[in-house]
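Taken from a larger complex, these chains appear in their original positions, while the remainder are omitted.
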Amino acid sequence: MTSNMQKYLDKAQVLIEALPYIQRFNRKIIVVKYGGSAMVDESLKRRVIEDVTLLKLCGFKPIIVHGGGKEISKWVGKVGKEAEFINGLRVTDAETMEIAEMVLGRVNKSLVQLVESLGVRAIGISGKDGNLLQVEKKLSDGQDIGFVGDVKKVNAEILYDLLEKDFLPIICPVGMDEEYNTYNINADDAACAIARAMKVEKLAFLTDIEGVYKDPKDPSTLISELEIKEAKELITDGYIGGGMLPKLQNCIDAIESGVSRVHILDGRIPHCLLLEIFTNKGIGTAILNQKESRYYDGEQ
Amino acid sequence: MTSNMQKYLDKAQVLIEALPYIQRFNRKIIVVKYGGSAMVDESLKRRVIEDVTLLKLCGFKPIIVHGGGKEISKWVGKVGKEAEFINGLRVTDAETMEIAEMVLGRVNKSLVQLVESLGVRAIGISGKDGNLLQVEKKLSDGQDIGFVGDVKKVNAEILYDLLEKDFLPIICPVGMDEEYNTYNINADDAACAIARAMKVEKLAFLTDIEGVYKDPKDPSTLISELEIKEAKELITDGYIGGGMLPKLQNCIDAIESGVSRVHILDGRIPHCLLLEIFTNKGIGTAILNQKESRYYDGEQ
Amino acid sequence: MTSNMQKYLDKAQVLIEALPYIQRFNRKIIVVKYGGSAMVDESLKRRVIEDVTLLKLCGFKPIIVHGGGKEISKWVGKVGKEAEFINGLRVTDAETMEIAEMVLGRVNKSLVQLVESLGVRAIGISGKDGNLLQVEKKLSDGQDIGFVGDVKKVNAEILYDLLEKDFLPIICPVGMDEEYNTYNINADDAACAIARAMKVEKLAFLTDIEGVYKDPKDPSTLISELEIKEAKELITDGYIGGGMLPKLQNCIDAIESGVSRVHILDGRIPHCLLLEIFTNKGIGTAILNQKESRYYDGEQ
């Protein structure tokens, strides 16, 4: 057998190894929170979209929720406004909201574009479409920070309808309150709210960190699997801080609402999503209900 | 009977008079090209959206196609760029396209917002979603004017799927070419292409003129009904000029592709759409195949 | 603006005001008990049918249940029989039943005819078709009054099937007992039984009175909204008598079986049905569970 032939057989082998993973997630809904470096770096961006597109073609039902933080700041600057933050939350006056919605809308369509170029049917919507995300004003320590909202209700039927029509939904985190005013929503929160409302199989956060550490200063303490009981202890014991705290809280909420498994993935690794789902290479940290429930071994 | 009661009875009478019109268009698709003053004036805007929403609730299947011209210019200005036009067509370099897409996206969602506030399920998409509008570069007298596209193919299945799921589709005229580059499309052209691809019952252009005149300088020559044969003669004989020429050409193309009736409506009249459809008050100019085919008298 | 134009705009305004009402009842089932003057006066008859037809076209799912009392007496007379009543209930021997069924059948088809002439698909059935209304013999104070039946079971699936096929069902109150004998049923009872079995949104009785009075002798004591608790008190306290007593009892039963709202409407007012449903003009008396549940103001 020529070495060329061997190369092809190796390829076939890789495909065959994907079999059990494809089976397991067949027709399951997976919410991907897409953000961080993976959204800025064009090469990583393409990798993520390739991953999600492959999932779709293999019978999964992925839903993308994306942010657009850096791009918003850029355009706020372009029109001569200064970005203002309180407790890490962007103060969002009416003009900023207007810009944010424009920018997020365009980011949204650029992802649609990429998915479509790979031959898969995408539809880019915001939380306004079909009133998908109903919000209420979020206060930051009691302070009004403008049009920033917390998701109060998810109109999940919209997404079921789009999935039934074989669309890959791509969602930007903008929603409306009861008076139909526009609000910006934290993309992590939006992804989590959707995952909870649909009790999805998997919720994956693409982030710019490797995962959850026992000791953030010591890379060797990366935790690959975390029961929610342990996660709560880590929080109580003060090990978790910074941006990780709300993210981990989201993970806990998701699991407690019926999501089977949440992943904090390092979006800087190309194809991190595919690797997590299609191989036994653990990427980042998996949050789950109980370690016994691991579906890697002998499930269903 | 008190005068108060009489008032209510008059109202009932108006509703009852709508019966035959509701019957006629039940489950028929109507494409509304929404633009001009009716998009700028907040009060007119609300009237148009109320009209379309009522059509939806009464069993019609309306589709809105909108532009966003003035708003685009405003934002191009905000970032310090100068708008450039050749033969009335906006020269659209990459940055202008980027701004146009952002602005159109936001206009799109603001219409969604308005429809949703009236209790109807809307979905705002561009021609990129599901690759709805496939375009090719448009040349203006052989001159490259940037990312301006002509619709080459309409992927109408997307719209049938959304209508089946009871959405009111709101479409902004942005599309992609074969290499998945983004292009701006004239909203009239986009509306016409969609109407033709779906052979819709009715295509209505909301404009800032009263309709087609035999003699544009003489308001008394407004034509209320125009067979396409006559329309072609008007063009040949040089009576039609300016922005009306391409619009009328669109009307003729639509009728010849199987659209039953095209309307050029004066969008400055509140509820012009409702009046045209639900009353025997002729608004603007109707373009049709043959006058004999008037469905006002004894149809079906 | 010409006064002519103003007239049209006023019409548009009336249509637009119907929007929230159309939304609220979209796809909801409404049972209309049709009887009294509104069945005798040809002009009122047409008004009622126009109303119901409009409801159908606007997405409601109306069901008509009608009686035919005066017409039956007329035909009983024509063949030289004398009508006999015990406690207000027609004594129905075999021959009377035969005539009643013939007359009700014809009334039924005349309503079908009227609805069809307005362009809506009607189907006229009796409680025999598909065994819709299963009855048992009704005794009047222990006395046998012949083929008069009480509804024992409603085979509602028949109606769901016909509604699914987009028919407007028109039902005459004749049913069968377990041995498949024919019985006459009081139309109010039939309407109420159907409304209860389907837990419909609304049950409306078209009557020849203005509504329920606190004091029947004093028109100023007309009650526009009545909780079932209050209705029961009125009955206990002896305020309610005559034909209103069983009707009110029917209303109470309907509400307690899950019907959202029951109306006693004055069928002598043209378009009373439309006015009740499409305007904020309260017509007659509404019986409901709790006043707080009024859906007129702003909810869901």
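Per-chain residue numbering starts at 1, and chain names A, B and C are given in the order in which the chains are listed.
Operating definition for what follows: a residue touches a chain if its C-beta (ideal position, glycine included) is under 8 Å from a C-beta of that chain, and two chains touch if they have at least 3 such contacts.
Every value quoted in this text rests on a predicted model; they were computed, and no experiment measured them.
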Full count of same-sequence chains in the assembly - 3 placed in this view: 6
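Simple rule for what comes next: only the chains that are shown with their structure count from here on.
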Given chain A and chain C, the chains that contact each of them: B
Between chain A and chain C, centroid-to-centroid distance (C-alpha), Å: 54
Distance between chain centroids, defined by C-alpha means - chain B, chain C (Å): 43
Intercentroid distance (Cα basis), chain B paired with chain A, Å: 37
Sites on chain C at which at least two other chains make contact: none
Complex interface listing, chain C residues touching chain B: 5, 8-20, 22-23, 26, 50-51, 53-54, 57-59, 118-120, 269-271, 274-275, 278-279, 281
Interface residues, chain A side, partner chain B - complex: 75, 78-79, 98, 101-103, 105-106, 108-109, 112-114, 116-117, 121-126, 128-131, 158, 161-162, 164-165, 167, 174, 176, 180, 182
